[in-house]
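Here we show just some of the chains, and they stay where they sit in the whole.
All chains are identified by letter, namely A, B and C, in their written order; residue positions are counted from 1 within each chain.
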Amino acid sequence: ADKVLMMATTTSTADTGLLDDLAPAFQKETGIELKFTATGTGKALEMGRSCNVDVLLVHDPEAEAKFVGDGFGINRVQLMYNDFVMVGPKADPAGVKGKTVAEAMKTLSGGKAPFISRGDKSGTHALELRLWKDTGVGVPEGKEWYVEAGQGMMRTIAMCAEKGGYTLTDRGTWIKYEAGLKESGPLAIVVEKDQKLFNQYSSITVNPAKCPSAKADLADAFTKWMASPSTQKRIADFKLMEKPLFTPNAGK
Amino acid sequence: MSGNEMPRVLPVTPVTPVAPVPSVHDDPAEASTGVLCARCHVPLYQLEGVVRRHGDRTVLDVPRLDIAAGGITGVVGPNGGGKSTLLRLLALLDAPCRGELRFAGEVVGPLSSARTAELRRSVTLLLQEPYLLRRSVYENVAFGLLVRGVRDTADAVRGALELVALDPDVFLRRRWFELSGGEAQRVALAARLAFSPRVLLMDEPTASLDEDSAARIADAARAVAERGTTVIVVSHDRDWLEPLAGRILKVRRGQVEG
Amino acid sequence: MDYLLDGLATALRLLAMGDAETFSAVWITLAASGMSIAACLAIGAPLGFLIGYHDFPGRRAVRIAVDTALCFPTVVIGLLVYLLLSRQGPLGDLGLLFTIPGMSVGLTLLGIPIVMAMTALAVEQADARLRLTLLTLGADGRQVLFATLWETRYHLMLAGVAAFGRIVSEVGISMMVGGNIKWHTRTITTAIALETGKGDYALGIALGLVLLAIALLLNLMLAGLRRRAGR
């Protein structure tokens, strides 16, 4: 293809297979080839800042706002969301099952069981830090039971299972993890459907005023295509292990 | 240039103890039969139908050869005749492709067997192109003693160096590459003399030696032979070999005569 | 290239200020790679000697297998050791997952083929007269082993250096088996991976420079040893 759009995105969109589903459709309908590199949100934003990509698909509203505010990005459009869940041992030794996420985290700060943190400045990590602050306990850095993993989501869940602890995860990765173990794993969802666990994905066009080489036209075409009703329906229909992963919310 | 830069040839008394290794017999007759030879009066080496090949080239073919214990045996013959091949067999470093080699009455088994390794300890070979370990002269000469568990090596090493006409004070601390060709040759020989081997095989020990040194090596060979060591020596220098050797084997085209 | 200068400045600051996180990572790196390299040499050098010295049936196959093992991706080694050490794995009861000794197991597996291949070649390519000389001077099996390794000591040193370089710079095994847990199993390289993943390139480069500084120090010490070991 002579029209190539370079995108940096977070691992979740690639790892779940959503983009593998969307990219061929996008090329078929618009003639634009979508090349994407999947990294953490932090690095994806850096790739935008250094003009190596044309468009971003990320999920860290605060960092995104700063990125746009600094003039690196334009045309931030929210496209879809999924949600986070807290998982922990099936026996629930800390007794947080059914609580709100704020209560759960307060309880966990008692230190009865390990809490595994992503610790990698990812969108998930950012949310977790926000939650600790909101509950008033503060980030329990340095505490014996607070394990800062610095790994991807899947490995963090696996570590959580090994250590018999609790962690926050996006639902998509959790579904994949469960499916991989054929439902026989030691972990289960303990907290979910709390509105604080909302995870918004947006696309941002790299500002052609800062990056002359950036293909803003193609980026806009991508954003428009993503927000179009047919693609939004496609996102809603995308299922992993028969479970929907993302809720489209463009224009809402 | 001061005097000690050149090797001085020191007097060697035949009674100099070569090394403090056990079982150095005063009676040569006993020596050859002592530790090694269970059935006595048996030749030290007996070769029967021994053949060595490389690919389809037969390089040694010895229907029958006995070598008695004790004394000095010379080996002569043209280049490529098979002398080195023969010596490596006698040193238990190579195995015959066919036939049987008996050492002190005992059939020599596979080279890698523990028994062969044990037998090999009583034999030593000075290679035609000697190799020095990448260490000092002292460590080279002491090596054979150290691997035999001898701790106190100083005297034996000095004695061995004197036997090959190298001044220990000059050479002990030299490193392996700080030697001339003839000096290296003599260090290698000293390393074989230090532990008083039962059988001393030498492949052209005088090839790069000056006349004086060659004469001293002859003296050393006589001295160890007198103390019971069986000496077998290859040389192209007839004038040197003939007065020394009690028996001379001729090896040519892989055949042994005499 | 601001990142480079930034990185250099940050590296100096981290070291000068005695940054606790950095020093923890340095210490963990040294502990894990130190244990592994010792194990690599202790296991790999004798094995390398065996396949370089002895001519046994299947030797060529073993040599090819070792050379192939040089291509083992660290992620896969990490994965295998992870599965081995994980709770449900065969060695799960040892509790080695997410610990420094656990990481060392994986790192040792990574380094052994390097030490083996290089030792085997050095021994095989050593002067043919060396073997004859050692045997005819009366060395037994063990003595031949040690004397041959000593004769080829510079090759062995390089094998050690190469294996160390591989071990200390890899990230897959440390990440999988160690888990990159801050204060516990976060090495310099997993920290670099984390920081660059965050997009904090200057800090990544700074940590890389710290690692190189350590490597330089160790190599200087080795060069001193090498000088002592003679020509």
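Everything below uses one rule, namely that a residue touches a chain if its C-beta (ideal position, glycine included) is under 8 Å from a C-beta of that chain, and two chains touch if they have at least 3 such contacts.
All values derive from a computational prediction rather than experimental measurement.
> In terms of the labels given, what is the subunit stoichiometry of the entire assembly described by this structure file?
A x1, B x2, C x2
Criterion: only the chains that are shown with their structure count from here on.
> Report the topology of the inter-chain touch graph, choosing from line, ring, star, complete and other.
Looks like a simple chain-to-chain line, open at both ends.
> Indicate, using Cα centroids, the chain positioned nearest the centre of all protein chains shown.
Centre-most chain by C-alpha means: C.
> Which chain has its C-alpha centroid at the greatest distance from the C-alpha centroid of chain B?
It is A whose centre lies farthest from that of chain B.
> Please tell me the distance, in whole Å, between the geometric centres of chain B and chain C computed from their C-alpha atoms.
Chain B and chain C have C-alpha centres separated by 44 Å.
> How many Å are there between the centre of chain A and the centre of chain C, using C-alpha atoms for each centre?
Spacing between the chain centres: roughly 36 Å.
> On a C-alpha centroid basis, what's the spacing between chain A and chain B, in Å?
79
> Using the touch definition up top, name the residues of chain C that touch chain B in the complex.
Listed in rising order, the residues of chain C that touch chain B are 127, 129-130, 132-133, 135-141, 143, 147, 151, 230-231.
> Can you name the residues of chain A that touch chain C in the complex?
Chain A reaches chain C through residues 39-40, 42-47, 119-121, 142, 147-151, 155, 159, 161-163.
> In their complex, what parts of chain B are in touch with chain C?
Those in contact with chain C are residues 88, 91, 93, 117, 120-121, 123-125, 127, 129-131, 133-135, 143-144, 147-148, 175, 177, 191-192, 195.
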